[in-house]
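In what follows, a structure is listed as structure tokens, so that the remarks can point back to it.
Of the protein chains in this complex, one is absent; all others appear in place.
Right, chain A next:
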Amino acid sequence: MKTARELGLGLCPKCHKVNTMQTEPMQCVRCHGLFYQRNRNSLQYTLAWNIAALLAFIPANLYPIMIIYSLGIGDESTILSGIGQFVDQGLYPIAVIIFTASIIVPLIKIIGLFVLVYKVHTGVRLKPDKHSKIYHILEFLGPWSMLDVFVVALLVAVVELGFVTSVAAGPAINYFTMTVIFTMIAANSFDPRLLWDKKLIEQNGHIENEGR
């Protein structure tokens, strides 16, 4: 099986038209957009956004995400303590959903992208078919971690009964959105085709060396 790269072809990421690569960047003959054969500096960008996401994830968990005022007394809760309240009330399904969306998914995304970048860089035990599936899942999961942000935004807007009860957003919400957006950009800048390229180089590596 040939890849487009071996034949000197490139796929336009926007309109999915196969172009003959004459220049880099190439202007697509169909949609006139500029593109490269592979995402440029894909691994570096992914790694950088990923580290930024990891850094933003720390204050996101330490600071309170929501402050509930009732009769003027504020009650702060972080992401984890919010989940704890659901468990205390016996609302397990919701606790599981929030825990998945706001702790497990971002962590899995960050760790998963680190692993993928590491695998592409070193080529150790690389299984492109399996790893590109993992990438697909990571890409799909992206927006779902915004759940907690939307919940807080809704609560702030709906529960606004003046002195009796009101809800305010805590500083963690900004860090948390930053985490989500950074991981989404990181996943977008990763190029899954690099997985297959690396595998091909691994397989053909010594044959080419012997030839030269």
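Going forward, a residue touches a chain if its C-beta (ideal position, glycine included) is under 8 Å from a C-beta of that chain, and two chains touch if they have at least 3 such contacts; residues count from 1.
Assume contacts and distances are computed from a predicted model.
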"Zinc protease", "Paraquat-inducible protein A", "Sulfate transport system ATP-binding protein" or "NADH-quinone oxidoreductase subunit I" - which is the UniProt name of the missing chain: "Paraquat-inducible protein A"
Per the touch definition above, residue among A:62, A:80, A:94 or A:137 touching the missing chain: A:94
Residue among A:15, A:108 or A:126 that touches the chain left out of view: A:15
Sole contact to the chain not displayed, among A:79, A:138 or A:152: A:152
Interface residues of chain A (partner: the chain not displayed): 1-5, 7-9, 11, 13-20, 29-33, 89, 91, 94, 97-98, 101, 128-129, 132-133, 135-136, 142-144, 146-147, 149-162, 164-165, 168-169, 173-174, 177, 184, 188, 192-193, 195-197
